[in-house]
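What follows is chain A.
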Amino acid sequence: MSAWLEITDLHANVGDKPILKGLSLSINAGEVHVIMGPNGSGKSTLSNVLCGDPRYEVTAGAVAFKGRDLLTMNVEERARAGIFLAFQNPIEIPGVSMSTFMKYALNAKRKAAGLKEYDAVSFMKHIKIRAQALEITDEMLKRPVNVGFSGGEKKRLETFQMAVLEPDFCILDEMDSGLDVDAVKVAGNGVKIMRSPERSFLVISHNIGFLHEQIRPDYVHILVNGRVVENGGAELLDEVRANGFARFQKGTAA
Partner candidate 1 sequence: MAEDKISALDAVSGDAYKYGFVTDIEAETAPKGLNEDIIRFISAKKGEPDWLLDFRLKAYRHWIGLTEPRWAKVDYPPIDYQDIYYYSAPKSAKEPKTLDDVDPELLKTYDKLGVPLHERAMLAGVAVDAVFDSVSVATTFREKLAKQGIIFCSISEAVKAHPDLVREYLGSVVPYTDNFFACLNAAVFSDGTFVYIPKGVRCPMELSTYFRINAKKTGQFERTLIVADDDSYVSYLEGCTAPQRDENQLHAAIVEIIVKDRAEVKYSTVQNWFPGDKDGKGGIYNFVTKRGLCAGYKSKLSWTQVETGSAVTWKYPSCVLKGDYSTGEFYSVAITNNYQQADTGTKMIHLGKNTSSTIISKGISAGRSQNTYRGLVRVAPAADNARNFSQCDSLLIGDKCGAHTLPVMVDGNPTASVEHEATTSKISEEQLFYCRQRGLGAEEAVSLIVNGFCKDVMQKLPMEFAIEATRLVAVTLEGSVG
Partner candidate 2 sequence: MAEHLEKADELMLKPNETRVVVETALAENTAVVVGDDAHLVHYRLSDGANNALTVKLGKNASYDLVTVHLGSGKLSVYADLAGEGCFCRSDAVYALNGDERAEIKTDFRHNADKTTSRQLVKGAVGGRAKAVFDGGILIPYNKKAIDGAQQHRALLLSKTAEVKAVPKLEIYADDVKCAHGSAIGTLNKDQLFYLQTRGIDEAQARRILTAAFLNEVLDTMRIPELRDEWGRLIGLKNDD
């Protein structure tokens, strides 16, 4: 049986520029995978392509998610199918409160799954529990999406959205970047809470400490020049810490 998420020989461009050049990766349910690589290796491109960002063009390859052809689905269909991206730099949406936003998103997902849409009361119940667990105050929920929040608060709100939407596959793009020690812990804590045998993670990060202590991955992949050049376990983290990416970059110059 093929894996839960199966990426095969994926090629993708931004404009005319190829970024992913034959990337393959298999992820099974419940697993936590980490992708590392030097700047410009295609890590963020991978996460955007998996979500269907229209700014990227897939030129070859295949992605299957739970047996479905992901590449034929549009952005919102993928989201409703359970793919969630925690953005590196979440965009501001002035005038739209976080709770309104989540109500639309959650009900869109429930509707697609043939479930009854939440009314105001059951929705509030659903988000209150999760808000408390992640130290999200009522005031933060009332404020417009990502407007006027610190970097740490934005990342916490990304985790909160993940908790509200309960996706099957979470992509965390530089979740820890720009955060202080305490904020990194809160971000990591969100991932710990969300870990389950039915949910898998793809984590993009440079922060070995964060990956070791908070994420504790099952698998680590090294991405260089648009391809996965090395697969391994958590021990790869230590090698990167000690030697950087030099060994993996040999013979793969852009």
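Going forward, contacts are C-beta pairs under 8 Å (C-beta built on N, C-alpha and C of every residue); 3 or more make two chains touch, one makes a residue touch a chain; residues count from 1.
The candidates came about this way: all candidates are chains of the complex that A comes from, given by their letters.
Given the structure is predicted, the values throughout are model-derived calculations rather than measurements.
Among 1 or 2, all from the same complex, single out the one that touches chain A.
1
Give the list of chain A residues in touch with candidate 1 in this complex.
So the residues of chain A in touch with candidate 1 come to 51, 53-55, 74-76, 79-80, 84-85, 87, 90-96, 100-102, 104-106, 108-109, 112, 144-145, 161, 165.
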